[in-house]
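Quick one: structure below, then a few questions.
Excluded from the complex is one protein chain; the other protein chains are retained at their positions.
The block that comes next holds chain A.
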């Protein structure tokens, strides 16, 4: 398995577990940790955790919302405003989470680089 896939899956699993107990920003902790221990290269450093959290948040929000006929999602998509478009709202949610995850992943990688140099 490539490191990209391991990092991707690892990020989702850790984020999913931490999210059950701790605040929203633990997705950043998850991405940081995988970035620290599973070394990625170039653009993948950002985009793998970005995609991992994006997918995680989209799927999670879809599961919650679909079981309630998207009643609230439709309203929040008016609030933002996304013209009432639930798909856009979920995508937006995913991107926000993705950015947070991606940046934290980059930070994890830079930490590991710095640590490796010191050693």
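Simple rule for what comes next: a contact is a pair of C-beta atoms (placed from the backbone, for glycine too) under 8 Å apart; a residue touches a chain by one contact, two chains touch by 3 or more; residues count from 1.
Definition applied: contacts and distances are computed from a predicted model.
Name of the non-displayed chain as stated in its UniProt record, restricted to "Sulfurtransferase TusA family protein", "Probable membrane transporter protein", "NADH-quinone oxidoreductase subunit N" or "Penicillin acylase family protein": "Penicillin acylase family protein".
From the set A:14, A:33 or A:73, the residue in touch with the chain omitted from the display is A:73, counting the whole complex. Looking at chain A, the residues touching the absent chain are 19-20, 23-25, 27-28, 32, 57, 60-61, 64-65, 67-73, 75-76, 78-79, 92-93, 96-97, 99-100, 103-104, 106-107, 109-111, 113-114, 117.
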